[in-house]
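Sharing a structure here in structure tokens format.
Yeah, one chain of the complex is gone here, protein chain that is, but the others are all in their spots.
Take a look at chain A:
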Amino acid sequence: MADTIKDAPLKAVQLEALVVMKIIKHCSQTFPTTATGFLVGMDKAANLEITNSFPFPTVEVPPTDGHHDNNAASNLAAAAPRAKANASYQNEMIKKLREVNVDANNTGWYTSANLGNFVNLNMIENQHFYQKELNERTVALIHDVSRSSQGSLSLRAFRLSPSFMIAYKEAKFTTESLQKSNLRYQDILLELPVQIHNSHLLTSFLHSMPSPVPSAEAQESQPPTIASLAKTPDPLSPNFSSLNLSIDPFLTQTTDLLLESIETHHTELNNYQYYQRQLAREQTKITAWQAKRKSENASRALAKQTPLPEDEWQRLFKLPQEPGRLDTLLNSRQVEQYARQVDGFAAGVTGKMFAVRGNLLPGAGEP
């Protein structure tokens, strides 16, 4: 492929309907354990077309007590995209898919999430691994199972920004380096718009599925009993779960997640403060030493002796290491994600609530 095309940044992600269904199936089957899988397809200029996907092999976790077990499986699955053992599985699968004419180029990986809790070290490491090792033009698809069950499908595509890639490569996330690169937590991830694409055959198939408005001939015939009415197949759309009024589960879960984030933030800050106290202590020691050495040198100068070297403190004292700020950055990004999610939720829910009140209490809304 020509360099010019290679260099053009990816602008959008186009998903085949098949991939959407496969991801939904895999993620909801393993929920609440994290599910991860591999995406194949090809990139056309600025458009990344994802045409197929396959899940990574499940790893058997020795059964321990319930909750812990779950976590262990989740962690293993979350690390799967960059695990060595899966690379051979991946290659094998790609080889096989190519035999049956699937566009088997590596285009990224997908993972499931629960209410937007996907910004973590695992995800960053996976995506970094993909963008660096395998193919620069890869995306991470996040399917939010909990949010999709509320009605609208939540499927988002992310990439790591070039500036973050550079920073991550150097593995330096000190205050100084952050300040130099001007990297903010908003700049870690780049979101790409996702489009769903159907093949002609699929379109034709969908048209043969029952539609919300029955055909003219179906309307002609009279249903004999109520039971036969209840048997009418459900149409694909509309989906009325987005009209659901259950708010409390979402709110409790989101506040829980937010609390967790604040907790993390707090720990990070404590670490940092500890570091600063250490640093200040060392600094005072150094200054004291320097002052002492200076006065010593002054007296030596008076006694016509050669002055002692003044930079010995670098050997004598060791400055503490500054803790990395990567966790803080990711955590901040995560909080931002939660906040945006709550905003979106609140926007929809207030509308629904007022509609319900308006229906149940006609005239109550007016002053």
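The criterion applied here is as follows: contacts are C-beta pairs under 8 Å (C-beta built on N, C-alpha and C of every residue); 3 or more make two chains touch, one makes a residue touch a chain; residues count from 1.
Keep this in mind: contacts and distances are computed from a predicted model.
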Checklist entry - Which name from "Eukaryotic translation initiation factor 3 subunit F", "Serine/threonine protein kinase, CMGC family, CDC2/CDK subfamily", "Mediator complex subunit 27" or "WD40-repeat-containing domain protein" does UniProt give the chain that's left off? => result "Eukaryotic translation initiation factor 3 subunit F"
Checklist entry - Which listed residue (A:Ile124, A:Val194 or A:Leu326) would be found touching the missing chain in the intact complex? => result A:Val194
Checklist entry - Touching the left-out chain: which of A:Asn135, A:Ser204 or A:Gln321? => result A:Ser204
Next on the checklist: To test your reading of the contact rule: which positions on chain A touch the chain that is missing from view?
Outcome noted: 14, 16-18, 20-22, 24-25, 28, 51-52, 54-58, 89, 92-93, 96, 99-102, 145, 148-156, 175-176, 178-179, 184-185, 193-209, 212-213, 222-226, 228-229, 236-243, 247-248, 251-252, 254-255, 258-259, 261-262, 265-266, 269, 272-273, 276, 279-280, 283, 287, 319, 325, 328-329, 331-332, 335-336, 338-339, 342-353, 355-357, 360-361, 364
